[in-house]
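Structure record follows, encoded as structure tokens.
Note that this complex is displayed minus one protein chain, with the remaining chains in position.
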């Protein structure tokens, strides 16, 4: 029994979260630094995992397995495959930036300090309201759960995390709203808790339907362990009735489609991302939502290959709708963050499309897409956040001519935007093109439709840039300070990564490819042969 | 030797990186760094060229494989360069003209505090353009393709504080994106057809697949070309692109980038050869654009817009030639190169004029400038003669060849194309003469501007005139140099192949015809603008003129159909998303609440009603149990 | 006392013999050891009465609390001892001439009931929450239940520092009844046990210190409806007796599944008459469903939960459900297994309407206690799903769920007692706004309980729900699982609403204060949280316990 590396990677932030939450109210800054250090340490551990992972080796590596709840046939089983390790790395990588970007987002606003200093209740109880500690503790808690869910190879364990991570996210969204809101404080609070509740209920509903499917799976398969079920399927000892498999598949897929989010289950995302502070918005779209698409790849395809193939046409259509619809709505938005949210919906459409194209390129592309979208959205959203905190408004109309006063900010914003419209040379291009090729080779029409997304992406990104950054300097913009060191420390590394992975994606592809081949075997699909070879 | 190829790109790329990341401390040295690195790239190109000449015609192509870019199961995308005669031609053109324009910009942008960034963008453009032309596969070409798009976006919108500039930049990028869509679909088609998208394998395997596939690929490539080369129906962006600084217009929107489409088609010759229908489409596009651009060029009073129209039309020639297949490829490229010289020269001239006229662009406010700016007048004049195809100058040779090739296409098609090209030549002569007359001849027509500054026309500094002179040389001699003994043909033949076709009319006849239409064009122009003084305010003009001023209403069409339609679509979708998609969910929640509210009423607080419900429950329970047994 | 004994006596008396009856008389045997838990509690209760009679007022409170806690602890020890002697598994048996079963489910449930009562009694004994009046610490019970609210008598009683220490013996009696209820092995015992634990509860509802009118109203409603339902139960018993000629579970069971062949022709009219059986069974079911608060027999729940003194509510909500479900299980599995297929559809119906009804009506509640009442109804529905599973797995899952649910409930109501304003407990939801800002810890604890109710993973609520649904699905009741899932989604909505209220909305200026309780209540809450988390993260041990205990003796 070697050192439980994966457990450690998940446990560290969890412990860190508790520690952060325990920091006394007065020592706010200490809590921030603690959280940052923990996240960095986690990054190191993740790095070790990435290094220890052998692309050519077993499907699941660094496995751990302990009995947990015998009666439910549940084991604490961990193991990481190429896809998992990539997303694990992404998560561990993004969290420090999220923390850094949110450095001041949870400082108690003057009003709330006033409140806590006011007499009455607070004298009677020894515990003070500690938003800052809570904020960073929750972020770390989310990280812990997400990391664990990426390496869980037991369906039940995964489900538990899938559901449990909603709670900290919920508090992050509802508890720490964006200061830059339209309207009064009460109004903002109302919108915020509406968004939080919407987020929670959507995902909870999805999760509960998945719960039914999970139970059903157990009734059918008698086990929750991916490997066991896979074996049982292989040696034919487990053959689900077609209808059963389809129902179970739908149960799982629904939950993941809500999380992803796929049209028409997407409406929670714009609210959540709009109302949450930008770091949290990044956390939602760049990290947590990835669990949904990841789970489609890992669970839907692995557990229910036949049903997956059966559902493919519908899902492809939904994905295409998401792509075009999301992009069009992004064009129509007046609120920077909502715009980015809809853009993300469009991108998730691409990811789902790639997954269900069921070709090597499609799935590799989808996996890379998850990573790259994480990076690009983080870059764009966080810089947008810096912009918004400066002006105190999310409305595009309130901006204009920023590049004149804050060229660096504008520049980073533009690069983030170009990444979002997947400009060649930046990481997202690689994944987007892979997805397109993968889809096209299986479903040419779908491939063509999807390419429309490219044009629309250019539209909403450039419109956003033009309206906010170019033109004459609007009032309220003049004298806007350029990016500070902390903010540069967030933006530049992300941009560097985007460029590096755009020029040299090999480190990712080589870990992802084998995993994708496994999935292809699970669904018993072969890549379509090129016509010329086929002819020969 | 092949290891040098990467350096071609590396030099300007380095420049871009340094200048854009360098920050203010580089402001003073920035333009020099940029220029030097551009020049360095040119030198490398020259070295490679001499080395290439040293080798036999067949083994001149060099190949450099850097690394495997996107290794995915069944999908190989490499970062690899290929330098054959075709690429080499472009490398020299790009780096050469590029360097000149760098030098020119030193003077032109002198008073712009963001000059460093300007040079950064220029270098970025050079790098992207070089990638485009020396890539050895379509995906890498695509990188360059979008790279130049980005550079063009940044440079058109360089004066971002002007909303018009920002809009023009956005428009250019978007229209290009539409073209890029075509390119990416073409690449996908290649992948599904040939399992690869490297030039070599694809172009060799064209024989193994159906004509339908090739046609599809060809049409998609054509779409891409239309986007990049401003061909109908995607030409609308080029005119607005003139919002950019003039050196940009000269380099990107005249000499190099806009010709990328021609390069793409010529490079993919094998595919088009296999797909006559696609070729026909190309030819048609070329012919239409040729006339379209020419007509627009006639109506514009903005000197740069007029030149833009001319560019469009000249590229129309090239596309048309490329569409003719092996007969035309070489001449397309040849015209491309000569056009690179004289059109760049013309733009620099125009820039120099504006420089002297407080950035006034309306030709009707020029007049009689030849006295004030002799050098500019001279170089501009030579460029003018070259473009209208004055015998002995570059344009004469290259354009003449295309017209011949068009006739040589044979059949009615040949006749039609031939006459279109001739007509184009006539119109070219007309609008260029018009530009010439309005700008340099006649009386001075400029007045003090709003602030009352009387513009003081003056010759531009050396840094600007020297490049103009050099380019003038090119526009005078390049054509002849290429044509003597079919040098250019032999140079490119190994790559593009060549076939003389059979002209229904002799070359001399064609030349003669060209001369005739040329004279007519010039004459008409002189009659209209040379004899009588030109009104400062443009007359209303004929219906055609007014249409032409509005780019033949094509923009209005775009605005009404695409922009307006799009706005309505998005707005209605936003509404749908809010009311329908979201409404369903909120509706369920609300109805749930309503139901709850109604059920609550049952809990009316009266013990007796509770007892009733219990009694009823009991009754139902009993009834149901009995019923179960009964059935 | 058992009916069968009497029966034999009668038959012998029927013979014509000249022998002296005395030596033929076989005295009933009572296994005191095995009944120890019940006997201890009843004994303590009786003692408690005496204490009320003879111990001076000042000392009563301490004495009573001490006595009660010791008694419950001892009883629990006895239960553990019995379980250790294997009464839960291998030598489970019928005690007291067939009146009481000592087997796994009985012991498990008795243990649960005792522990829950223990923590509830702590909340009964809490005297730090209300400000002291006239220098006397006061608990949540009326100074003098008899005195008219607002009357001089009441004032005098308060001034004199009276307290209703009778609640402790009452609670003990009730506990005793609850201990017997799930163990009852014949219908008579069932009925008696029911009354024994119900009657004290009626009283306990009536003795609140604050809001006495509501308290009394709750008592009246509970009492009348309770009596009404027990009348039905009794009639059902009568019918079953008429059907089988006996009231012992085993005997009835035999007749139901037809293992008794020879039927006295004289009785052919009644004996084995299915109409009697079905109607009787339905009526008894109704009696039990009333106690578990299943729709449509639930309507007393919200009013009583709201009106009763909160500690009592907690005790009632938790312990009653445990006992009643225990009895329900035994009835269905021992007496009416032959009837499963007749009752199933009905039970399905009840389970579905209970799950949905509880969840839906709860959405619009504005009083925290009523909210919890409706949530308890919804939970009754979930448990019913497990009951219907009709498999050993089903039994153990229900046992587990009951254990989980009862502790969370007691904890939740304990928290409710802490949030107070001038008028006593501030139970209106609007008062809870921004509690998370005022006292994060209290709010957090309550949030944990709510999340457990909502069945969010990593809480005991999830383990329980999963166990029950899994059993149901295994038992072929997938439909119930789906409904359950849907209603959980609905239920999530109002639990979340409370959390939103506590954490995301601004505190009101005149908001309630959170009283700092004595170690007693703290223990109650701490136990609740501990159980919630432990059973959420590592439920295996208790699942084993439940599954071992999952077999009924016949």
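For clarity, chains are labelled A, B and C in written order, and residue numbers in each chain start from 1.
What we mean here is this: a residue touches a chain if its C-beta (ideal position, glycine included) is under 8 Å from a C-beta of that chain, and two chains touch if they have at least 3 such contacts.
The working rule: contacts and distances are computed from a predicted model.
J.: Of the options "NADH-quinone oxidoreductase subunit K", "Rubrerythrin", "Sarcosine oxidase subunit beta family protein" or "Dipeptide transport system permease protein", which is the UniProt protein name for the chain that has been left out of view?
T.: "NADH-quinone oxidoreductase subunit K"
J.: Shown chains touched by the missing chain?
T.: The chain that is not shown is in contact with B, C.
J.: Just to verify: which one of B:66, B:466, B:595 or B:611 makes contact with the chain not shown?
T.: Only one listed residue reaches the unshown chain, and that is B:611.
J.: Which listed residue, C:41, C:107 or C:219, touches the chain dropped from view?
T.: C:219
J.: One chain isn't shown here. Among C:132, C:231 or C:538, which residue touches it?
T.: Checking the options C:132, C:231 or C:538, the one contacting the hidden chain is C:231.
J.: Which residue from C:203, C:256, C:481 or C:514 sits in contact with the chain not drawn here?
T.: Result: among the candidates, C:203 touches the missing chain.
J.: Among C:51, C:178 or C:247, exactly one should touch the missing chain; which is it?
T.: C:247
J.: Which chain C residues would touch the chain omitted from the figure, given the whole complex?
T.: 1, 3-4, 6-7, 9-11, 145-146, 148-149, 187-188, 191-192, 195, 199, 202-203, 206, 212-214, 216-221, 223-224, 227-228, 231-232, 234-235, 237-239, 241-242, 245-247, 264, 266-267, 269-271, 302-303, 306-307, 370
J.: To test your reading of the contact rule: which positions on chain B touch the chain that is missing from view?
T.: Spelled out for chain B, the touching residues are 600-601, 603-608, 611-612, 615.
The criterion applied here is as follows: only the chains that are shown with their structure count from here on.
J.: Would you kindly tell me how far, in whole Å, the mean C-alpha position of chain B lies from that of chain A?
T.: 37
J.: Where the CA atoms of chain B average out and where those of chain C average out, how many Å apart are those spots?
T.: 81
J.: Based only on mean CA positions, could you tell me how far chain A sits from chain C in angstrom?
T.: 45
J.: Counting only residues that touch at least two other chains, what does the list for chain C look like?
T.: Touching at least two other chains: 493.
J.: I need the residues of chain A touching at least two other chains; which ones are they?
T.: 201
J.: Would you tell me which residues of chain A are touching chain C in their complex?
T.: So the residues of chain A in touch with chain C come to 67-72, 112, 115-116, 120-122, 124-125, 127-130, 159-161, 163-164, 166-167, 170-171, 174-175, 186, 189, 192-193, 196-197, 200-201, 204-205, 208-209, 211-212, 215-216, 218-219.
J.: Enumerate the contact residues on chain A facing chain B in the complex.
T.: 201-202, 263-264, 266-267, 325, 328-329, 331-333, 360-361, 364-365, 401, 403-404, 411, 418, 423-425, 430, 433-434, 436-437, 440-441, 444, 447-448, 451-452, 454-455, 458-459, 462-463, 466, 469-473, 503-506, 509-510, 513, 516-517, 527-533, 535-536
J.: In their shared complex, at which residues does chain C touch chain A?
T.: It is residues 436-442, 451, 456-458, 462-463, 466-467, 469-470, 473-474, 478, 481-482, 485-486, 488-489, 492-493, 496-497, 500, 503-507, 511, 513-516, 538-540, 543-544, 547 of chain C that touch chain A.
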